[in-house]
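Take a look at the structure below.
Every protein chain but one is kept in place in this view of the complex.
Then we have subunit A:
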Amino acid sequence: MRMKRAAAFTLAGLMAVSMTACGSGNGGSAKGSTSDSTEETKNEAAATAGKKDASEKLVVWTLADDLKQFAERYCEKNPDVQIETVTIAPADYPTKIQTAMRGKQTTPDIIVGEPQMLEDMYEAGYFEDLDQEPYNAQDYADKIVDYVWDVGKDADGVQRAISYQITPCGVFYRRDIAEKVFGTDDPEEIGNMFQDYDTILSTGETLRDAGYKIFASDMEMTYFSGDSAWVEDGKLKIDQARMDYLDSCVKLYQNDMTAYVAQWSTTWYQAMGGSVPVIDKETNVWDETEMEEAAENGKTTEIFAYGLPAWGVVTMRDHVGDLSGKWGVCAGPAYGFSGGTYIGISALSEKKELAWDFLKFCTLTEETLDWWIEASQGDVVSYLPCLEKHKEDENTVYGGEKLYQFFLEQAEGIDYSKVTKYDKKINDAWAAAIDSIKTGEKSKEDAVDEFYDVVASTYPEIEIQR
(Lines give C-alpha, C1' and ligand atoms only; values in the text may rest on other atoms or scores of the structure.)
Protein backbone atom coordinates (compact mmCIF):
# COMPACT_ATOMS: atom_id res chain seq x y z
CA MET A 1 0.00 0.00 0.00
CA ARG A 2 2.76 2.36 1.05
CA MET A 3 4.70 1.41 -2.07
CA LYS A 4 1.73 2.28 -4.23
CA ARG A 5 1.23 5.61 -2.58
CA ALA A 6 4.91 6.47 -2.91
CA ALA A 7 4.83 5.48 -6.55
CA ALA A 8 1.75 7.58 -7.15
CA PHE A 9 3.39 10.64 -5.60
CA THR A 10 6.59 10.11 -7.54
CA LEU A 11 4.62 9.88 -10.75
CA ALA A 12 2.60 12.95 -9.99
CA GLY A 13 5.85 14.78 -9.29
CA LEU A 14 7.40 13.52 -12.50
CA MET A 15 4.44 14.66 -14.51
CA ALA A 16 4.52 18.10 -12.99
CA VAL A 17 8.24 18.37 -13.66
CA SER A 18 7.93 17.24 -17.25
CA MET A 19 5.17 19.78 -17.81
CA THR A 20 7.06 22.71 -16.38
CA ALA A 21 10.25 21.62 -18.09
CA CYS A 22 8.48 21.81 -21.39
CA GLY A 23 6.66 25.00 -20.65
CA SER A 24 9.54 27.15 -19.47
CA GLY A 25 11.77 27.10 -22.50
CA ASN A 26 10.22 29.95 -24.40
CA GLY A 27 12.54 32.07 -26.42
CA GLY A 28 12.19 35.79 -26.67
CA SER A 29 9.26 37.08 -28.59
CA ALA A 30 9.18 39.80 -31.15
CA LYS A 31 7.70 43.03 -29.96
CA GLY A 32 4.96 44.51 -32.02
CA SER A 33 3.03 42.57 -34.56
CA THR A 34 4.21 40.54 -37.46
CA SER A 35 2.76 38.33 -40.08
CA ASP A 36 5.43 35.72 -39.54
CA SER A 37 3.76 32.48 -38.64
CA THR A 38 6.72 31.14 -36.72
CA GLU A 39 6.58 33.92 -34.23
CA GLU A 40 5.58 32.81 -30.80
CA THR A 41 1.89 33.35 -30.18
CA LYS A 42 0.67 34.65 -26.90
CA ASN A 43 -2.20 33.19 -24.97
CA GLU A 44 -5.47 34.97 -25.09
CA ALA A 45 -5.69 37.28 -22.13
CA ALA A 46 -8.12 39.95 -21.06
CA ALA A 47 -7.04 43.00 -19.12
CA THR A 48 -9.36 45.61 -17.72
CA ALA A 49 -8.40 49.23 -17.35
CA GLY A 50 -10.37 51.84 -15.45
CA LYS A 51 -12.81 51.74 -12.55
CA LYS A 52 -15.25 48.90 -12.08
CA ASP A 53 -18.15 51.25 -11.48
CA ALA A 54 -17.40 53.32 -14.57
CA SER A 55 -20.53 54.36 -16.41
CA GLU A 56 -19.34 53.28 -19.86
CA LYS A 57 -17.51 50.20 -20.99
CA LEU A 58 -15.55 49.55 -24.17
CA VAL A 59 -14.32 46.16 -25.38
CA VAL A 60 -11.14 45.96 -27.48
CA TRP A 61 -9.94 42.86 -29.32
CA THR A 62 -6.32 43.32 -30.28
CA LEU A 63 -3.32 41.49 -31.71
CA ALA A 64 -0.57 43.41 -29.93
CA ASP A 65 -0.32 44.11 -26.21
CA ASP A 66 0.32 47.78 -27.01
CA LEU A 67 -3.38 48.60 -26.86
CA LYS A 68 -3.50 47.56 -23.19
CA GLN A 69 -1.16 50.42 -22.36
CA PHE A 70 -3.21 52.78 -24.53
CA ALA A 71 -6.36 51.65 -22.70
CA GLU A 72 -4.85 52.32 -19.29
CA ARG A 73 -3.75 55.75 -20.39
CA TYR A 74 -7.20 56.47 -21.82
CA CYS A 75 -8.93 55.46 -18.60
CA GLU A 76 -6.64 57.69 -16.55
CA LYS A 77 -7.79 60.62 -18.65
CA ASN A 78 -11.43 59.46 -18.78
CA PRO A 79 -12.33 58.12 -15.33
CA ASP A 80 -15.91 57.35 -16.31
CA VAL A 81 -14.81 54.76 -18.90
CA GLN A 82 -13.74 51.19 -18.38
CA ILE A 83 -11.90 49.30 -21.15
CA GLU A 84 -11.55 45.56 -21.47
CA THR A 85 -8.67 44.64 -23.79
CA VAL A 86 -8.39 41.09 -25.09
CA THR A 87 -5.16 40.08 -26.82
CA ILE A 88 -5.63 37.32 -29.40
CA ALA A 89 -2.90 35.43 -31.28
CA PRO A 90 -2.65 36.44 -34.99
CA ALA A 91 -3.40 32.90 -36.16
CA ASP A 92 -6.72 32.84 -34.26
CA TYR A 93 -7.74 36.42 -34.77
CA PRO A 94 -9.63 36.20 -38.11
CA THR A 95 -11.64 33.18 -36.91
CA LYS A 96 -12.57 34.84 -33.60
CA ILE A 97 -13.68 38.03 -35.29
CA GLN A 98 -15.60 36.09 -37.90
CA THR A 99 -17.49 34.16 -35.22
CA ALA A 100 -18.31 37.32 -33.28
CA MET A 101 -19.45 39.23 -36.35
CA ARG A 102 -21.53 36.40 -37.76
CA GLY A 103 -23.13 35.96 -34.34
CA LYS A 104 -24.11 39.66 -34.52
CA GLN A 105 -22.26 40.38 -31.28
CA THR A 106 -22.24 44.03 -30.30
CA THR A 107 -18.83 43.60 -28.65
CA PRO A 108 -15.97 44.00 -29.37
CA ASP A 109 -16.34 47.69 -30.08
CA ILE A 110 -12.79 48.09 -31.31
CA ILE A 111 -11.30 45.57 -33.72
CA VAL A 112 -7.88 45.55 -35.33
CA GLY A 113 -6.08 43.88 -38.22
CA GLU A 114 -2.65 43.45 -39.77
CA PRO A 115 -2.21 44.55 -43.40
CA GLN A 116 -2.48 41.08 -44.91
CA MET A 117 -5.77 40.38 -43.06
CA LEU A 118 -7.40 43.71 -43.81
CA GLU A 119 -8.57 43.21 -47.39
CA ASP A 120 -10.77 40.28 -46.42
CA MET A 121 -12.01 42.05 -43.30
CA TYR A 122 -12.99 45.12 -45.33
CA GLU A 123 -14.77 42.97 -47.87
CA ALA A 124 -16.67 41.16 -45.13
CA GLY A 125 -17.95 44.50 -43.82
CA TYR A 126 -16.57 44.21 -40.29
CA PHE A 127 -15.27 47.79 -40.09
CA GLU A 128 -17.32 50.95 -39.70
CA ASP A 129 -17.01 53.58 -42.46
CA LEU A 130 -14.87 56.30 -40.89
CA ASP A 131 -15.41 58.84 -43.66
CA GLN A 132 -19.00 59.52 -42.64
CA GLU A 133 -20.39 61.75 -39.88
CA PRO A 134 -19.55 62.08 -37.04
CA TYR A 135 -16.07 60.70 -37.62
CA ASN A 136 -14.97 62.57 -40.77
CA ALA A 137 -11.66 60.75 -40.82
CA GLN A 138 -10.51 62.49 -44.01
CA ASP A 139 -10.02 65.67 -41.97
CA TYR A 140 -6.96 63.97 -40.55
CA ALA A 141 -5.55 62.60 -43.83
CA ASP A 142 -2.54 64.91 -43.86
CA LYS A 143 -1.59 64.02 -40.28
CA ILE A 144 -0.72 60.38 -40.98
CA VAL A 145 2.08 58.84 -43.05
CA ASP A 146 0.70 58.19 -46.56
CA TYR A 147 1.14 54.48 -46.85
CA VAL A 148 -0.46 53.85 -43.44
CA TRP A 149 -3.45 55.95 -44.47
CA ASP A 150 -3.75 53.89 -47.67
CA VAL A 151 -3.56 50.55 -45.87
CA GLY A 152 -6.55 51.70 -43.82
CA LYS A 153 -8.70 52.18 -46.94
CA ASP A 154 -10.88 49.50 -48.51
CA ALA A 155 -11.07 48.70 -52.24
CA ASP A 156 -13.49 51.60 -52.76
CA GLY A 157 -11.20 54.08 -51.02
CA VAL A 158 -13.30 54.32 -47.86
CA GLN A 159 -11.32 54.81 -44.66
CA ARG A 160 -11.89 51.83 -42.36
CA ALA A 161 -8.89 51.68 -40.05
CA ILE A 162 -5.93 53.75 -38.86
CA SER A 163 -2.64 52.66 -37.33
CA TYR A 164 -0.62 54.48 -34.69
CA GLN A 165 2.65 53.06 -35.97
CA ILE A 166 4.68 52.78 -39.15
CA THR A 167 6.58 49.63 -39.96
CA PRO A 168 9.03 50.31 -42.78
CA CYS A 169 12.03 48.01 -42.89
CA GLY A 170 15.72 48.66 -42.45
CA VAL A 171 18.99 46.80 -42.21
CA PHE A 172 20.21 46.68 -38.61
CA TYR A 173 24.00 46.34 -38.55
CA ARG A 174 26.89 46.17 -36.09
CA ARG A 175 28.78 49.46 -36.06
CA ASP A 176 31.89 48.00 -34.39
CA ILE A 177 32.25 45.26 -37.01
CA ALA A 178 31.62 47.76 -39.83
CA GLU A 179 34.38 49.98 -38.47
CA LYS A 180 36.78 47.01 -38.28
CA VAL A 181 36.02 45.47 -41.66
CA PHE A 182 35.00 48.43 -43.83
CA GLY A 183 36.65 51.28 -41.96
CA THR A 184 33.38 53.17 -41.55
CA ASP A 185 30.15 52.82 -39.60
CA ASP A 186 28.26 55.54 -41.45
CA PRO A 187 24.67 54.43 -42.22
CA GLU A 188 24.83 56.01 -45.66
CA GLU A 189 27.98 54.12 -46.66
CA ILE A 190 26.89 50.82 -45.11
CA GLY A 191 23.55 51.28 -46.86
CA ASN A 192 25.45 51.30 -50.15
CA MET A 193 26.79 47.84 -49.30
CA PHE A 194 23.17 46.61 -49.16
CA GLN A 195 21.92 48.48 -52.22
CA ASP A 196 21.28 45.41 -54.37
CA TYR A 197 21.60 41.66 -54.13
CA ASP A 198 24.94 41.40 -55.94
CA THR A 199 26.48 43.99 -53.63
CA ILE A 200 25.03 42.18 -50.63
CA LEU A 201 26.75 38.99 -51.77
CA SER A 202 30.13 40.67 -52.13
CA THR A 203 29.64 42.38 -48.74
CA GLY A 204 28.87 38.92 -47.35
CA GLU A 205 32.06 37.50 -48.83
CA THR A 206 34.20 40.27 -47.35
CA LEU A 207 32.64 39.66 -43.95
CA ARG A 208 33.03 35.89 -44.21
CA ASP A 209 36.72 36.26 -45.03
CA ALA A 210 37.09 38.51 -41.98
CA GLY A 211 35.52 35.80 -39.78
CA TYR A 212 31.98 37.17 -39.52
CA LYS A 213 28.62 36.19 -40.95
CA ILE A 214 26.61 38.81 -42.78
CA PHE A 215 23.26 37.43 -41.53
CA ALA A 216 22.10 34.95 -38.91
CA SER A 217 19.52 33.39 -41.23
CA ASP A 218 19.19 33.61 -44.99
CA MET A 219 15.70 35.09 -44.67
CA GLU A 220 16.80 38.54 -43.55
CA MET A 221 16.22 40.20 -46.91
CA THR A 222 12.69 38.84 -47.25
CA TYR A 223 11.19 42.26 -46.42
CA PHE A 224 13.01 43.76 -49.39
CA SER A 225 12.20 41.15 -52.01
CA GLY A 226 10.52 42.16 -55.22
CA ASP A 227 9.89 45.42 -57.04
CA SER A 228 6.30 44.84 -58.07
CA ALA A 229 3.15 43.20 -56.75
CA TRP A 230 2.90 39.42 -56.81
CA VAL A 231 -0.42 39.65 -58.57
CA GLU A 232 -1.22 42.33 -61.12
CA ASP A 233 -4.54 42.36 -63.02
CA GLY A 234 -5.21 38.83 -61.83
CA LYS A 235 -1.89 37.56 -63.21
CA LEU A 236 1.00 36.13 -61.24
CA LYS A 237 4.16 38.12 -61.79
CA ILE A 238 7.74 37.12 -61.00
CA ASP A 239 9.91 40.15 -61.67
CA GLN A 240 13.69 40.21 -61.98
CA ALA A 241 14.10 41.42 -58.37
CA ARG A 242 12.31 38.29 -57.13
CA MET A 243 14.66 36.11 -59.14
CA ASP A 244 17.68 38.05 -57.91
CA TYR A 245 16.42 37.64 -54.37
CA LEU A 246 16.08 33.90 -54.89
CA ASP A 247 19.60 33.59 -56.30
CA SER A 248 21.12 35.66 -53.53
CA CYS A 249 19.40 33.60 -50.80
CA VAL A 250 20.76 30.42 -52.35
CA LYS A 251 24.27 31.85 -52.60
CA LEU A 252 24.24 33.26 -49.07
CA TYR A 253 23.44 29.78 -47.85
CA GLN A 254 25.60 27.70 -50.14
CA ASN A 255 28.65 29.94 -49.85
CA ASP A 256 28.59 29.78 -46.06
CA MET A 257 27.79 33.43 -45.44
CA THR A 258 25.06 32.94 -42.80
CA ALA A 259 25.10 31.23 -39.41
CA TYR A 260 22.32 28.85 -40.56
CA VAL A 261 20.12 30.04 -37.73
CA ALA A 262 16.35 29.88 -38.06
CA GLN A 263 14.64 33.28 -37.94
CA TRP A 264 12.91 33.95 -34.58
CA SER A 265 14.73 31.04 -32.91
CA THR A 266 16.47 31.44 -29.57
CA THR A 267 19.90 31.49 -31.20
CA TRP A 268 18.70 34.14 -33.64
CA TYR A 269 17.88 36.45 -30.74
CA GLN A 270 21.05 35.46 -28.90
CA ALA A 271 23.17 36.62 -31.84
CA MET A 272 21.85 40.17 -31.36
CA GLY A 273 23.78 40.35 -28.10
CA GLY A 274 27.08 38.75 -29.05
CA SER A 275 28.75 35.73 -30.53
CA VAL A 276 27.12 32.43 -31.32
CA PRO A 277 29.03 29.18 -31.65
CA VAL A 278 29.81 27.58 -34.97
CA ILE A 279 29.80 23.92 -34.11
CA ASP A 280 32.30 21.66 -35.79
CA LYS A 281 33.49 18.15 -35.35
CA GLU A 282 36.32 18.78 -32.91
CA THR A 283 34.49 20.96 -30.44
CA ASN A 284 33.03 19.32 -27.38
CA VAL A 285 30.14 21.65 -26.69
CA TRP A 286 29.65 20.35 -23.16
CA ASP A 287 33.13 21.42 -22.09
CA GLU A 288 33.25 25.03 -21.01
CA THR A 289 37.01 25.51 -21.40
CA GLU A 290 36.96 23.86 -24.77
CA MET A 291 34.16 26.18 -25.84
CA GLU A 292 36.13 29.18 -24.60
CA GLU A 293 39.17 28.01 -26.55
CA ALA A 294 36.99 27.49 -29.57
CA ALA A 295 35.81 31.06 -29.19
CA GLU A 296 39.40 32.29 -29.17
CA ASN A 297 40.16 30.21 -32.24
CA GLY A 298 37.31 31.80 -34.07
CA LYS A 299 34.97 28.88 -33.76
CA THR A 300 32.24 31.18 -32.68
CA THR A 301 31.02 33.86 -34.97
CA GLU A 302 29.35 37.22 -34.79
CA ILE A 303 26.45 38.37 -36.90
CA PHE A 304 26.78 41.58 -38.85
CA ALA A 305 23.22 42.41 -39.82
CA TYR A 306 19.49 41.75 -39.48
CA GLY A 307 16.67 42.83 -41.74
CA LEU A 308 13.76 44.05 -39.61
CA PRO A 309 10.75 46.36 -39.71
CA ALA A 310 10.66 49.46 -37.50
CA TRP A 311 9.29 47.52 -34.54
CA GLY A 312 12.60 45.64 -34.65
CA VAL A 313 14.07 48.70 -32.91
CA VAL A 314 12.32 47.52 -29.76
CA THR A 315 12.89 43.79 -30.33
CA MET A 316 16.58 44.36 -30.76
CA ARG A 317 16.85 46.77 -27.83
CA ASP A 318 15.63 43.95 -25.57
CA HIS A 319 18.30 41.54 -26.79
CA VAL A 320 21.47 43.55 -27.43
CA GLY A 321 22.79 43.42 -23.85
CA ASP A 322 26.36 44.75 -23.77
CA LEU A 323 26.22 45.63 -27.44
CA SER A 324 23.91 48.52 -26.71
CA GLY A 325 25.12 51.53 -28.67
CA LYS A 326 27.02 49.39 -31.15
CA TRP A 327 24.15 48.84 -33.56
CA GLY A 328 23.08 51.06 -36.43
CA VAL A 329 20.30 51.08 -39.00
CA CYS A 330 20.62 51.68 -42.75
CA ALA A 331 18.48 51.30 -45.85
CA GLY A 332 18.04 47.93 -47.56
CA PRO A 333 17.95 47.08 -51.28
CA ALA A 334 14.28 48.11 -51.63
CA TYR A 335 11.48 49.73 -49.67
CA GLY A 336 9.39 47.35 -47.65
CA PHE A 337 7.15 47.15 -44.64
CA SER A 338 5.75 44.40 -42.47
CA GLY A 339 3.01 44.21 -39.89
CA GLY A 340 1.48 47.07 -37.98
CA THR A 341 -1.73 47.12 -35.93
CA TYR A 342 -4.61 48.87 -37.70
CA ILE A 343 -7.44 49.97 -35.45
CA GLY A 344 -11.05 50.30 -36.51
CA ILE A 345 -14.59 50.31 -35.11
CA SER A 346 -16.78 47.22 -35.34
CA ALA A 347 -19.74 47.83 -37.63
CA LEU A 348 -21.96 46.18 -34.99
CA SER A 349 -20.76 48.20 -32.01
CA GLU A 350 -23.40 50.08 -30.02
CA LYS A 351 -20.82 52.53 -28.64
CA LYS A 352 -19.39 53.86 -31.84
CA GLU A 353 -18.86 57.40 -30.60
CA LEU A 354 -16.92 56.26 -27.58
CA ALA A 355 -14.99 53.83 -29.79
CA TRP A 356 -14.13 56.66 -32.18
CA ASP A 357 -12.94 58.75 -29.26
CA PHE A 358 -10.64 55.91 -28.21
CA LEU A 359 -9.46 55.37 -31.80
CA LYS A 360 -8.70 59.07 -32.12
CA PHE A 361 -6.94 58.99 -28.77
CA CYS A 362 -4.66 56.15 -29.94
CA THR A 363 -3.86 57.33 -33.45
CA LEU A 364 -4.59 61.03 -33.88
CA THR A 365 -3.76 62.68 -30.54
CA GLU A 366 -0.36 64.29 -30.35
CA GLU A 367 -0.13 64.04 -26.58
CA THR A 368 -0.83 60.28 -26.59
CA LEU A 369 1.72 59.61 -29.31
CA ASP A 370 4.37 61.70 -27.58
CA TRP A 371 3.72 59.61 -24.50
CA TRP A 372 3.84 56.40 -26.56
CA ILE A 373 7.24 57.27 -28.01
CA GLU A 374 8.49 57.54 -24.43
CA ALA A 375 6.60 54.51 -23.10
CA SER A 376 7.55 52.15 -25.90
CA GLN A 377 11.12 53.47 -25.99
CA GLY A 378 11.41 53.57 -29.72
CA ASP A 379 8.25 52.44 -31.50
CA VAL A 380 7.87 54.59 -34.61
CA VAL A 381 4.52 56.37 -34.73
CA SER A 382 2.55 57.26 -37.85
CA TYR A 383 1.41 60.70 -36.69
CA LEU A 384 3.41 63.19 -38.76
CA PRO A 385 3.49 66.16 -36.35
CA CYS A 386 4.99 63.82 -33.72
CA LEU A 387 7.54 62.38 -36.13
CA GLU A 388 8.49 65.91 -37.09
CA LYS A 389 8.92 66.86 -33.45
CA HIS A 390 11.10 63.84 -32.70
CA LYS A 391 13.08 64.01 -35.91
CA GLU A 392 16.24 65.01 -34.09
CA ASP A 393 15.86 62.42 -31.29
CA GLU A 394 18.93 60.24 -31.01
CA ASN A 395 18.58 56.60 -30.05
CA THR A 396 21.49 55.60 -27.83
CA VAL A 397 21.07 51.85 -28.44
CA TYR A 398 21.83 52.58 -32.09
CA GLY A 399 24.87 54.77 -31.57
CA GLY A 400 22.83 57.95 -31.37
CA GLU A 401 21.23 57.50 -34.79
CA LYS A 402 18.18 59.63 -35.60
CA LEU A 403 15.81 56.73 -36.20
CA TYR A 404 12.53 58.63 -36.53
CA GLN A 405 13.99 60.59 -39.39
CA PHE A 406 15.36 57.42 -40.97
CA PHE A 407 12.10 55.46 -40.80
CA LEU A 408 10.05 58.39 -42.00
CA GLU A 409 12.25 58.54 -45.11
CA GLN A 410 11.83 54.79 -45.60
CA ALA A 411 8.06 55.05 -45.12
CA GLU A 412 7.84 57.71 -47.81
CA GLY A 413 9.27 55.25 -50.32
CA ILE A 414 6.66 52.55 -49.67
CA ASP A 415 4.20 51.87 -52.46
CA TYR A 416 1.18 50.24 -50.86
CA SER A 417 -0.39 49.30 -54.19
CA LYS A 418 2.14 46.46 -54.32
CA VAL A 419 0.42 44.67 -51.47
CA THR A 420 -2.20 42.03 -52.27
CA LYS A 421 -4.20 39.64 -50.13
CA TYR A 422 -2.36 36.78 -51.80
CA ASP A 423 1.06 37.87 -50.51
CA LYS A 424 1.27 35.73 -47.39
CA LYS A 425 0.69 32.41 -49.12
CA ILE A 426 2.68 33.31 -52.23
CA ASN A 427 5.62 34.46 -50.11
CA ASP A 428 5.45 31.20 -48.16
CA ALA A 429 5.52 29.21 -51.40
CA TRP A 430 8.42 31.30 -52.74
CA ALA A 431 10.36 30.76 -49.49
CA ALA A 432 9.70 27.02 -49.75
CA ALA A 433 11.03 27.04 -53.31
CA ILE A 434 14.18 28.87 -52.18
CA ASP A 435 14.61 26.37 -49.35
CA SER A 436 14.47 23.40 -51.65
CA ILE A 437 16.98 24.93 -54.07
CA LYS A 438 19.52 25.98 -51.46
CA THR A 439 19.54 22.62 -49.72
CA GLY A 440 19.94 20.89 -53.07
CA GLU A 441 16.62 19.04 -52.84
CA LYS A 442 15.45 20.46 -56.15
CA SER A 443 16.87 22.17 -59.21
CA LYS A 444 15.92 25.80 -59.71
CA GLU A 445 13.66 24.88 -62.61
CA ASP A 446 11.80 22.20 -60.67
CA ALA A 447 11.43 24.40 -57.62
CA VAL A 448 9.99 27.30 -59.61
CA ASP A 449 7.67 24.88 -61.40
CA GLU A 450 6.43 23.59 -58.09
CA PHE A 451 5.96 27.17 -56.93
CA TYR A 452 3.66 27.79 -59.90
CA ASP A 453 1.76 24.60 -59.08
CA VAL A 454 1.30 25.58 -55.45
CA VAL A 455 0.02 29.04 -56.36
CA ALA A 456 -2.30 27.55 -58.99
CA SER A 457 -3.77 25.06 -56.53
CA THR A 458 -4.10 27.64 -53.74
CA TYR A 459 -5.68 30.39 -55.83
CA PRO A 460 -7.29 28.97 -58.98
CA GLU A 461 -8.48 32.48 -59.87
CA ILE A 462 -4.91 33.72 -60.49
CA GLU A 463 -3.78 33.43 -64.07
CA ILE A 464 -0.32 31.92 -64.42
CA GLN A 465 1.93 32.20 -67.45
CA ARG A 466 4.92 29.95 -67.10
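Here is the rule we use: a residue touches a chain if its C-beta (ideal position, glycine included) is under 8 Å from a C-beta of that chain, and two chains touch if they have at least 3 such contacts; residues count from 1.
One rule holds in what follows: contacts and distances are computed from a predicted model.
Enquirer: The complex has one chain missing from view, so what does its UniProt entry call it, picking from "Sugar ABC transporter permease", "NADH-quinone oxidoreductase subunit N", "succinate dehydrogenase" or "ABC transmembrane type-1 domain-containing protein"?
Expert: "Sugar ABC transporter permease"
Enquirer: Using the touch definition up top, pick the residue from A:Val261, A:Val320, A:Leu348 or A:Ile414 that touches the left-out chain.
Expert: Only one listed residue reaches the unshown chain, and that is A:Val261.
Enquirer: Just name the one of A:Thr106, A:Gln254, A:Thr396 or A:Thr439 that touches the chain not displayed here.
Expert: Candidates A:Thr106, A:Gln254, A:Thr396 or A:Thr439; residue touching the omitted chain: A:Thr439.
Enquirer: Kindly state which of the options A:Lys57, A:His319, A:Lys425 or A:Lys444 is in contact with the chain not pictured.
Expert: Answer from the full complex: A:Lys425 touches the omitted chain.
Enquirer: List every residue of subunit A that touches the chain not included in the displayed model.
Expert: 4, 7, 10-11, 14-15, 18-19, 22-23, 25-26, 37-38, 94-95, 98, 101-102, 120, 123-125, 259-262, 265-267, 276-281, 283-286, 424-425, 428-429, 432, 435-436, 439, 441-442, 450, 453-454, 457-460
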